[in-house]
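Quick one: this structure, given as structure tokens, is what I'll be asking you about.
Only a single protein chain was left out; the remaining protein chains are all shown in position.
Letters are used for the chains, namely A and B, taken in the order the chains are written, and counting of residues starts over at 1 for each.
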Amino acid sequence: MTTTSMDTMTAMPDAASDERVATKRRLPKLGVTFGVLWLGTLIFLAVFADFMPFIRGYGQSLDGATNTRFGPGIDFWFGSDTLGRDVFARCIYGARTSLTIASASILVGTVVGGTLGMVAGYFKGWVDRVISIFTDSLLALPAIIIASLLVGRFDVLADSDIKFLGFGFGWMSRTWSVTIVFSLLSIAPVARIVRAQTLSLSQREYVLAARSLGASTRRVLWREIVPNVIPALTAVIFTGIAILLAAEGGLAFLGYSVPRPPSWGSMIADDRDKIEEAWWTSIFPCFMLFFTVLAFNLIGDRLARRFDIREAAL
Amino acid sequence: MSADRLSVRHDDGEPLLQVAELRTHFRTPRGMVRAVDGVTFTLERGKALGVVGESGSGKTVLARTVMGLLPKRNVNTSGSVRFGGVEMLGLPQRQMRELWGTEMAMVFQDPMSSLNPLMKVGKQITEPLRFHMGMGKSDSIATAERLLRDVRIPEPRRRLNQYPHELSGGMRQRVMIAIALACGPNLLFADEPTTALDVTVQSQILDLIAEQRRDRNMAVILVTHDLGVVANYTDEIAVMYAGRLVEKAPTRTLFSNMKMPYTKALLRSIPKLNLPSHTRLDTIPGRPPDLVHPPRGCRFAPRCANARDRCTEEEPPLLAADSDDHTYACWYPVGSPEYREREEQLKRLDDRRVLAAEEAG
Partner (left out) sequence: MRYLLQRFVQFLIVFVVVTFIVLAATRIGSSDPLRDLAGGQVNQERLEEVAADYPYLDKPLVIQYGYWMTDIVTGDWGYSYYQSQSVMDMFKQRAPATFFIVFWALVIGLLIALPVGIYSAYRRDRIFDKATSLSTFATISMPSLVVAVLLLYAVAARTDLFPTVGGSNYVAPWDNPYEHFKNFFLPALTLGVGIGGVWSRLLRADMVLTLQSDFVTLAKAKGISPMRILWVHALRASVLSLITSVALQLGALISGSIIAEQFFGPRGLGDRLVFAIQQNDLLTLQAIAVVIVAVVVVANLAVDLLYAVVDPRIRAARALT
């Protein structure tokens, strides 16, 4: 060891407060700026991909490129894949698929999980116990396994002529089933965080005051608890999307996500064995996935610090 | 390591601790906090010095700077701290570590948070013994038991195997003292050692420190906000205000002949048992000054009833009073004609107010 000093170890009262400020500033603002720019550009391209002259169709082979591969260059930014399709275009369309599924799922998860967590944290007692067992069970489920199992079964269900309350399941495309499964999986973490928040909020002076003044339960929940839970939820939403994007990648890799338009995970899965001849076919989707997850994490992290919730909860 | 061993001298007539023009400034986003701003004092072997001041006066920072416990980051220190003839300021931590525990030790304010909650009391005491004295396991345990007996803990053997949360507050503070005494330091810092304790236990702890001091011929720096506490347990008292020493004298001299209006105000703010009940306590008005922008002139002037124009313009130097060992920093000290004049004015004002109140009531 070189001369190590224990200097970070003692904190004087005067210095303590600004040291805490320093912890909060761990990642420079640069991170959030990058996150917002990256996501803004990506979402813009994904939404308007059909009208962009420089984005080809995701299934369309490049002119004169059928079955041959081009490396990245001026014409084909990310190169072309084994079937001669433009990797860049597929990455953009992949964003559309991945982002739609992740954000739709987290919204459902937030509404359902948020409600459950709030009810559990506010009423406590047996309500809390029942909901906690439910969320604990969901958390104990091995996520990727149960997701691929469910998506696989939903395929069978959609092909079958089984009817439930008179409705068939023919509408259940992969997009639907993945979204349903991810919604289900995002309920428990959200419920946990919201429950913890509600527990502490419901002990606050102003909530107690409102209750002692005879405000109805519904009123207390809507006027006092909900507005104070929402800031924390924004952080949860961003971090949640990051996690779901990663999960979608894994699911796609196992063949249980949306095949068309391609998601990043399925692009990686399809071409990973060609990595030595055509690295661009899997490396670029990897980068897209990484930077997008990073962007959501950066924003989520900033929000979490801002509203003081621990990242460990997810 | 042994090549770097410090030659701290304990033989010649050199005083144990000489602090000169010590400054500790914290760099904060608000600006430089001058927590200790030019403090000079000397401490002889085996003597007890009381450092007294309100919270925020810099007394705790002073103790930690002298001992070298402050983090380096965002801290500027200057001046001189000579311990046993060796300059301590700027020593690398590796060398400081050899002095911590063996030469100087510290007893902290809150024994609950200062003892490691996850470690048995015995291990916490034997740790420095094994580390510094190279004691074996059984030796160190025997020594730890003896130390616990020294600090008057009943059933010391059983306590060794207990955790801090299983002990009472007073007992925890005794354990902390045992830890501090473990390697026989020559200087003990006691940083508000009784503030977190029950009133009934406070004097026991102070008696214990005094007794150990006598037994071990150990010097003590007792940091406290309570002038009453230091009265019986110190040889000398240094009063701090806003990072500076404002008065310093042998304990008896200070109480019989205090010069600084601040010292007087501190004394007045202590509740006394021999006063009739419902006597109004004189609190010091206002708050200690902002140490980023300390006031011009005398730092106490804005809160001082005796302040005059000169006080807010010129900073009073430390002057010697009747004897050399009594110094104070005040333009119009207690007993001066100006002080008496102002006291009379204030008294008249007060009488008039009481009269008015009586008429109204």
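Everything below uses one rule, namely that contacts are C-beta pairs under 8 Å (C-beta built on N, C-alpha and C of every residue); 3 or more make two chains touch, one makes a residue touch a chain.
What you are looking at is a predicted structure, and each value in this text was computed from that prediction instead of being measured.
*Asks:* Taking the full complex into account, find the residue in A:Gly109, A:Gly240 or A:Gly265 that is in contact with the omitted chain.
*Replies:* Checking each option in A:Gly109, A:Gly240 or A:Gly265, the one touching the absent chain turns out to be A:Gly265.
*Asks:* Can you tell me which of A:Ala120, A:Leu150, A:Val258 or A:Leu303 touches the chain that was removed from the display?
*Replies:* Answering carefully, the residue with contact to the hidden chain is A:Leu150.
*Asks:* Which one, A:Pro142, A:Gly166 or A:Gly214, makes contact with the chain that was left out?
*Replies:* A:Pro142
*Asks:* Would you write out the residues of subunit B that touch the absent chain, in ascending order?
*Replies:* Those residues of subunit B that touch the unshown chain are 67, 69, 73, 93, 97-102, 105-106, 108, 110, 113-119, 127-128, 131-132, 163, 165-166, 176, 179, 182-183.
*Asks:* In the full complex, which bits of subunit A touch the chain not displayed? Write them out.
*Replies:* 1, 4-6, 8-11, 16, 19, 22-23, 26-27, 31, 133-134, 136-137, 139-146, 148-150, 152-160, 162, 169, 242, 245-247, 249-250, 253-254, 265, 268, 272-273, 275-276, 279, 282-283, 286, 289-290, 293-294, 297-298, 301, 310-312
Basically, only the chains that are shown with their structure count from here on.
*Asks:* Using mean CA coordinates as chain centres, what's the subunit A-subunit B distance in Å?
*Replies:* 55
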